[in-house]
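One structure coming up, written as structure tokens, with questions to follow.
Missing here: one protein chain of the complex. Every other protein chain is in place.
== subunit A ==
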């Protein structure tokens, strides 16, 4: 999943650095992920994983690192399956 997230960050995150150089726990906001960039990443994640983030999860914390995004996606998938 983290590779898919890295791909999405590379395509949609408009990061000034290459997404494949980012560690799983690297701070994406510090790496240059803007609010508008994170919105596009969010939309792309929803399409890729066939999920819809609930409003309460649409915040900076859940998009702060590749690990945080993976955890958020898993949480939505788990909730959808329950």
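Quick notes on this structure:
Convention: a contact is a pair of C-beta atoms (placed from the backbone, for glycine too) under 8 Å apart; a residue touches a chain by one contact, two chains touch by 3 or more; residues count from 1.
Keep in mind that, in the parts below, contacts and distances are computed from a predicted model.
From the set "Amino acid--[acyl-carrier-protein] ligase", "Response regulator", "ABC transporter ATP-binding protein" or "Tol-Pal system protein TolB", the protein name that UniProt assigns to the chain left out of the figure is "Amino acid--[acyl-carrier-protein] ligase". Interface note for the absent chain: among A:18, A:43 or A:80, the touching residue is A:43. One chain of the complex is left out; on subunit A, the residues touching it are 34-36, 38-39, 42-43, 55, 58-61.
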